[in-house]
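Every protein chain but one is kept in place in this view of the complex.
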Amino acid sequence: MNNAFPIPVRAPRRALPKSVTLAHGGGGSAMRDLIDEVFIDTFKSTTGAPEDQARFDLAALMAQGDRLAFTTDGFVVDPLFFPGGDIGKLAVCGTINDLAVGAARPVALSCAVIIEEGLPLATLRSVARSMAETAHAAGVPIVTGDTKVVARGACDKLFITTTGIGVVRTGIEVGIGRARPGDVILVNGQLGDHGAAILNARGDLALETAIESDCAALHGLIDALVAAAPGVRTMRDATRGGVAAVLNELAAASGVGVRIRELDTPIRSDVLGFCEILGLDPLYLANEGKIVAVVPPDQAAAALQALRDHPLGRGAAAIGRVTDTRPGRVVMETRLGGDRIVDMLVGDQLPRIC
Amino acid sequence: MCLGIPGRIVAIVDEDAMLASVDVSGVRRTVDIVCVAEPGRDLGELIGAWVLVHVGFAMSVIDEEEAAATLKVLTEIGEAEGEIEAMRTGSVEPFHPSTAPRAQ
Partner (left out) sequence: MRYVDEFRDPILARGLIREIETLSARMERGRDRPFSIMEVCGGHTHAIFRYGLEGLLPDIIEFVHGPGCPVCVLPMGRVDDCVAIAEQPEVIFATFGDAMRVPGSRKSLLTAKAEGADIRMVYSPLDALALARRNPEREVVFFGLGFETTMPSTALTVLRAARESIENFSIFCNHITIIPTLRALLEMPDLGIDGFIGPGHVSMVIGTEPYRFIAEEFGKPMVVAGFEPIDLLQSLLMVLRQLDEGRAAIENQYARVVPDAGNPRAMGAVEQVYELRPTFEWRGLGSIEHSGVRLRDAYARFDAERRFSTPEVQVADPAACRCGEVLTGQLKPWACPMFGTSCTPETPLGALMVSSEGSCAAYYQYGGMRQPHLEGAA
């Protein structure tokens, strides 16, 4: 069953209990109360009749570009709250970024939540509030959604799926297969913060750090980048698998080699320390506010400057180039000048002592 | 085998249990200092010392003089080659538009 926000606010309501129960997923009034109070009121989406879908004026969309972009992403994270963000912020930013890296201007999001029974209502409220604030700040409304409650153990506290639509700018063509030898590879800041913050927030490793997730909505930054470098070949947010995964996809899809330089790869000193202690490689750590952008050489300087002029790109750097040697391979020139292959990982990176 | 990393003892966490807080580049961890504590000496003397940490245990106090001696030998090798000064004054070419800011 699909309960679209917007639903008009009804009164009076019963006070909600302290935690979510299966009744809240039953389709009855308990569910409506939960949705109204936790989501509709928080998202303040809109007014109008309780419909099962959000509706858009096509003419208005078509004025912004010539193609529709459509994407979806599921968010599961343990813990739900971590330094620098929470699952709600992640779910909003993640989908906005997936639209933005396709050179699309995000228009609207949907949000489907799966709640494990027993989740404290305060937790749910605080996640919803975080989603609302993030969406508001980004200027991208959450216009429809769905709520399900499952039995204890059937999911881990809270799963969120967001779907987004956006309009792709006319005349901008980006694609992972479009990189050409000579192109310059840019990132918009220090790498690995999110992965390190999450690993640390789980607490099993008993390390104290000030590392925060870099979770951020990047459509504004990408606007600036695309304006400065309209010939941009491709952009990707470097989430799971980190920059290493994106570069490997790029090399494979474009049939090119990729050469990056360790000394040009920006990483915070505490993330480096964290990685040294645990034997991790920051290139494989997830980011939630970092993109890899490939730009033609003649637009590289303008692109880099545009990134650095944006608050979310102050640490931007050119980390390497696309080459015509060793197609399909990503090679890192190490700080000593040696070469090392940066391969895809088999699975998750695990802390090691050896 | 045996990942180890230098860190600096910044505080004694528990004198009886011989636990100290060690800082590695801004990341802190409570480590066991039994192996580096001199019997009969005040543990507080270890604050500020650099130790080699392996799986939560300080295993060796890093000898500053030995480290400096090693580096001195290396610098002499470079000087004998007449290279170090040339390189320090920047014949290493930047890669592309500029080098990345890397926090230290």
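Order of writing sets the chain letters: A and B. Residues in each chain are counted from 1.
Basically, contacts are C-beta pairs under 8 Å (C-beta built on N, C-alpha and C of every residue); 3 or more make two chains touch, one makes a residue touch a chain.
Computed from a prediction, not measured in an experiment: that's the story for all the values here.
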(request) Quick one: say which of A:Ser19, A:Ser269, A:Gln305 or A:Thr323 touches the chain that got left out. (result) A:Ser269
(request) Name every residue on chain B in touch with the hidden partner chain. (result) 1-6, 8, 17, 24-25, 29-32, 34-37, 50, 52, 54-57, 59-60, 62-64, 66-67, 69-71, 73-75, 77-78, 80-81, 83-84, 87-88, 92, 104
(request) Extract the touching residues of chain A with respect to the undisplayed chain. (result) 204-207, 255, 263, 269, 272-273, 276-278, 326-329, 332-341, 343, 346-347, 350-354
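The rule is short, and it goes like this: only the chains that are shown with their structure count from here on.
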(request) State, to the nearest whole Å, the distance from the C-alpha centre of chain A to the C-alpha centre of chain B. (result) 36
(request) Would you tell me which residues of chain B are touching chain A in their complex? (result) 1-3, 5, 24-30, 53-56, 95-104
(message) Please output the residues of chain A touching chain B within their complex, sorted ascending.
(response) 184, 190, 206-211, 261, 263-270, 272-274, 276-277, 279, 300-301, 304, 315, 317-321, 352-354
